[in-house]
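A single protein chain has been removed from this complex, and every other one stays in its place.
Chain nomenclature is as follows: A and B, assigned in order of appearance, with residue numbering initiated at 1 for each chain independently.
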Amino acid sequence: MSAANGSAGAEPRRWRRFTPAERAMRAAFYLAVLIAIAWSLRSIEIIPEFLYDAPQQTVDLFVRMWPIDWAWYPKVVHAALVETLHTATLGTVLAIAMASPIALMVARNITHSVLLNAIGRFVLVATRSVNAMIWALFFVAVFGPGALAGTMAIAVHSIGFTGKFLSEAIEEAMPGPIEALTATGASPLAVLLKGYWPQVKPAFLSIALFRWDINVRESAVLGLVGGGGLGMALETALANLYWDQAGLVLLVIFAVVMVTEIATAWIRSRII
Amino acid sequence: MDASALPNPAPTAVDRSLLIRNLCKEYRAGRPVLKGVSLAVAGRGVTAIIGPSGTGKSTLVRCINRLVDPTAGEILFRGQDLARLTGRNLRAARRRIGMIFQEYNLVERLSVIENVLCGRLGYVAAWRAWLRKFPDEDIERAFQLLDAVGLGELATQRADRLSGGQRQRVGIARALMQEPDLVLADEPTSSLDPKTSVEIMELIARRAGERDIPVIVNMHNVELARRFADRIVGMRKGEIVFDGSPQALTQAHLLRIYGGEGWLE
Partner (left out) sequence: MIASPARRAAFPPNWRARIALIALALYVVYACGVLDVTWARFVAGFAHGAHFIARMIPPSVAQDKLELLYGGMIESLQIAIIATVVGVLISLPLGLAAARNLSPLPVAWTARTAIALFRAFHPVIVAILFVKAVGFGALAGMLALIVASLGFLSKLVAEAVEDMSMNQVEAVRATGAPFLSLVIMGVLPQVMSRFIGFSAYQLDSNLRNSALVGLVGGGGIGATMFTAFQRFEYDFVLTIALSVIAVVMAGEIVSGWMRRLFQ
């Protein structure tokens, strides 16, 4: 920020919020964004007929979904729901198990080798850049369609986030207790368990809950590409254009997401 | 820091007296905090309101600029009943009343000068606030006010880097920036050490006095009140139990206001 002081009575003093350099960079950024928007919009095809049709299509959608085919629930959807929940939970547990060593590898206060840090970081970025659904495509090709592929997809995708947040929590640990423990001659494992773990534990649980919540959402759609669970039920319904069945699955997904949110909020308030 | 170049000295012809009639406030039904308070405040000088905690002094002051809405009563100022105003009229009235807060209430992430310029928000268009393009006269006056409160060198500092006393000076500059007809101060020195408290009270009294702006201060330090106020109002349990000059405030009055024994020794 800049201010030029003048003597009282002479020309008025001026104040500008940003320096000329800052202003130039901000202007450049806004310009870049505008260009990006203009470029993006021009190339996107918007077919006017489809747009005008949209309200009617939406109404049509809801008409076809009603009445909901409740009978389908006990037949197919309930089992799918259970499968989805297990996929999400097991996937989260596996993810944490796999992410913890990588988090230790990435945390700069535990691993001092820059090379190991970089490798760990790349693994984390790579696993989270690829969506769970795309991992599901891969694992379906490897393991065949079903919940195993879905669980592995959730697990591998979650490594990225869980590892990143865990490593940040580890890096934020206060060095004091660590120093004290090391000074007593404790083994590295003891230092980890008694020095780092108590400090990281609240963040760990919070991350686990947070990720579980998101994974329930993700698991519900993996079936669209063969990953089992509610997604597969949805895929079946959509393939047959049975919108009333699709409506049921959507409703169940909505309900389970709501319940999961409430459950996580409750657990959070009790334990963290 | 002295009273040289006075920006826009206020014309003395304006009547800045305040009349409060039967002001009542209940936060919870059946438990009034203000019980029919009536008070006539002169259009100049410093009026200090003293009394124990919870006695309604802060509520009284905040009812004037409607940060608290009174349950009943009238607040007559410059030909309007402040208690009845809403919307645009209320905002117009508020911009003529400056306020200084106990916790300074500066916008921490903004710079000192941006905080002072907040005093002009009642007068300028929103786009000016967004782009920070305030009129040149406003900026010059902001600098002058900062000089007047002794912070001329700190205009571009972020508010959260300042000490308590410095922040309150910014608060004073912000209030004066509004060119108010009245300044309210809600325990302006309660968060400050004794020396800074005196400096701040002196600054308020002097700068407002120069501009002929009446000040209503609510405080719990009786000595400060005696030293800087032209008039003292004592409250107890939501009612006024003393109203007079500092010289007229005796031990007996203080006992009546604060109750209890032995604390005066």
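Just so we're on the same page, a residue touches a chain if its C-beta (ideal position, glycine included) is under 8 Å from a C-beta of that chain, and two chains touch if they have at least 3 such contacts.
Small disclaimer: the values here were computed from a predicted structure and weren't measured.
K.L.:
If I consider the whole complex, including the chain that's not displayed, which of A:Leu31, A:Ala71, A:Val125 or A:Ala180 touches that chain?
P.N.:
Final answer for the missing-chain contact: A:Val125.
K.L.:
Which residue among B:Arg21, B:Arg78, B:Arg96 or B:Arg206 touches the omitted chain?
P.N.:
Of these options, the touching residue for the absent chain is B:Arg96.
K.L.:
In the whole complex, not just what's shown, which of B:Leu106, B:Ile139, B:Ile213 or B:Ile232 touches the removed chain?
P.N.:
Checking the options B:Leu106, B:Ile139, B:Ile213 or B:Ile232, the one contacting the hidden chain is B:Leu106.
K.L.:
Where does chain A touch the missing chain, residue by residue?
P.N.:
25-26, 29, 33, 36-37, 39-41, 43-47, 50-51, 53-54, 57-58, 61, 82-83, 86-87, 89-90, 93, 125-126, 128-131, 133-134, 137-139, 141-143, 146-148, 151, 217-218, 220-221, 224-225, 228, 234, 238, 250, 253-254, 257-258
K.L.:
Touching the missing chain, which residues of chain B?
P.N.:
65, 67, 91-99, 101, 103, 105-110, 114, 118-122, 124, 126, 129-130, 171, 174, 178
By our rule, only the chains that are shown with their structure count from here on.
K.L.:
From the C-alpha centre of chain A to that of chain B, how far is it in Å?
P.N.:
The mean C-alpha positions of chain A and chain B differ by 50 Å.
K.L.:
Applying the document's contact rule, which stretches of chain B touch chain A when the two form their complex?
P.N.:
Chain B residues touching chain A: 4-5, 111, 113-114, 132, 136-137, 139-140, 142-144, 147, 152, 155-156.
K.L.:
In the complex, go through chain A and note every residue touching chain B.
P.N.:
Residues 1-3, 5, 8-9, 12-17 of chain A touch chain B in their complex.
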